[in-house]
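Take this structure, written in structure tokens, and hold onto it; I'll ask about it next.
A single protein chain has been removed from this complex, and every other one stays in its place.
Here is chain A:
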Amino acid sequence: MTSPRRTLLKVVILGDSGVGKTSLMNQFVNHRFSREYKATIGADFLTKELEVDGEAITLQLWDTAGQERFQSLGVAFYRGADCCIVVYDVNNAKSFESVENWRSEFLEQTSSLNNNAFPFVILGNQIDKDPSKRTVPLNHALSYCKNQGGNLTHFETSAKDGTNVSIAFESIARSALENSSHEDYASDLTGSISLLNNTNESGSCAC
């Protein structure tokens, strides 16, 4: 009994102001790059229908504003997310330093039961720029993702020329799908899942 309905998945995109969140979203959804985007206020909403591993899904994407002042808004947009994207600019070290702040802020506001399992996809954007301008080497980003110990995937992208954008979003969709099906199991089979949760948590919280 397969349902003909599309699976709805909610994805939130975070990151410092000006790193290219809106551009990435629009490259993914509309295959377009424009220099005419305005600064996002609050959060913009986009949707994209796609198929992952034979399953028809609709991604509901919340493209949030980068300025710190808007963080108090978070909960209105973060609630119920299946995956979180954090974007930095590979040419702006400060935006990379903020990645962990965005991640912990998100986890705090959603108070997820199992923080280590919640999927984050970290995107280093603007790789189309002159390589001499780069301040965040790929291996720095990779080691950050490895050391965090959570469910972190990393890609480097260019919203301008589209490099890695569809691959990254396919991975995002897959992570969201996995996360949401875990949640489904969790509601059916609470016992087995809570065991799994405990194992994960004990791995990172043994201090």
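Keep this in mind: contacts are C-beta pairs under 8 Å (C-beta built on N, C-alpha and C of every residue); 3 or more make two chains touch, one makes a residue touch a chain; residues count from 1.
Convention: contacts and distances are computed from a predicted model.
This figure omits one chain of the complex; the name its UniProt record holds, of "Translocon Sec61/SecY plug domain-containing protein", "GTPase-activating protein gyp1", "Proteasome component PUP3" or "Translation initiation factor eIF2B subunit epsilon", is "GTPase-activating protein gyp1". Of the options A:Ala43, A:Ala141, A:Ala159 or A:Ile172, the residue whose C-beta touches the omitted chain is A:Ala43.
The residue touching the chain not shown here, chosen from A:Leu73, A:Ala93, A:Leu107 or A:Leu142, is A:Leu73. By the touch definition given at the top, chain A reaches the unshown chain through residues 17-18, 35-45, 47, 58, 60, 65, 67, 69-70, 72-73, 76-77, 94.
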